[in-house]
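Below is one structure, written out as structure tokens, with a few remarks after it.
Only one protein chain is missing from this complex, and each of the others stays in its spot.
This part shows chain A:
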């Protein structure tokens, strides 16, 4: 006689007061305190600036933002949800729901830019273009293949980190470029909020990747590393072509490529690997770096200065309840 019943495990409620990994709470707090909506940014202040762009520059900008929208859409609807079954803790699943939702906010933000600055017909044309551009579709396919297949949990995480920390940057370059010329500066503020979020997403998923990787045998680790570098190179080939498609017209392709190399190395570092591209081809145009992190370079290299002219910071917000002196 057989007993015809399947014993299902009890449903478990997430208890944030019992953590298996403190990183989950730390990232939850970071992400929730960074929460924002596009309504926070006064995009309409860019209307006059938008009018100073040539028709080709406007078309390029709309296409770049449409490409970014596609990546955010993938990450919102497929990427972050597909990582949930592999979560090591219930708290990690909760963090992933936050990541998924913020990707939806990012995708939604580009439409706010469009409705503020552009004509509907131009935007519709760009969405059609995004479905037809072979390089944009190619990189989406490569990523979705890893998300959809019964892929190794670590390969999904690699694809996710590459999307968040590498593939966005051919697009992010343009608003940083406009901002360095004092154009579309409010739009750039919105993009900086997205860039900040992606840094936390890439860091967290990379952290979980490294934690699981450490459990594998040396030969399994070597296989995963080979996979990561070969996927990066495949994506890079497509990124270069996509970049040429978009930026050859305004002569910025080489500049953008340096930005791609720089960010590809950062994506690899999020996974715990060394950079792939040598530093001489990762030197990003200083105007773009300044646009990315305004003021960040002030007094940041004491060593290369005279050695006595450093400035000790002042008026910095510190949490005095923690410091007891």
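Side notes on the structure shown:
Please note the rule applied: a residue touches a chain if its C-beta (ideal position, glycine included) is under 8 Å from a C-beta of that chain, and two chains touch if they have at least 3 such contacts; residues count from 1.
Everything below uses one rule, namely that contacts and distances are computed from a predicted model.
Between the names "ABC-type polar-amino-acid transporter", "Acyl carrier protein", "ATP-binding cassette domain-containing protein" or "Ribonucleotide reductase assembly protein NrdI", the one given in UniProt for the chain missing from this structure view is "Ribonucleotide reductase assembly protein NrdI".
From the options A:73, A:243, A:270 or A:285, the residue with contact to the unseen chain in the full assembly is A:270.
The hidden chain makes contact, of the residues A:199, A:216, A:240 or A:287, with A:199. Contacts to the hidden chain, counted on chain A, fall at residues 26, 29-30, 33-34, 36, 192-193, 195-196, 198-199, 203, 265-266, 269-270, 275, 279, 282, 289, 292-296, 299-304, 307, 310, 312-319, 322-325.
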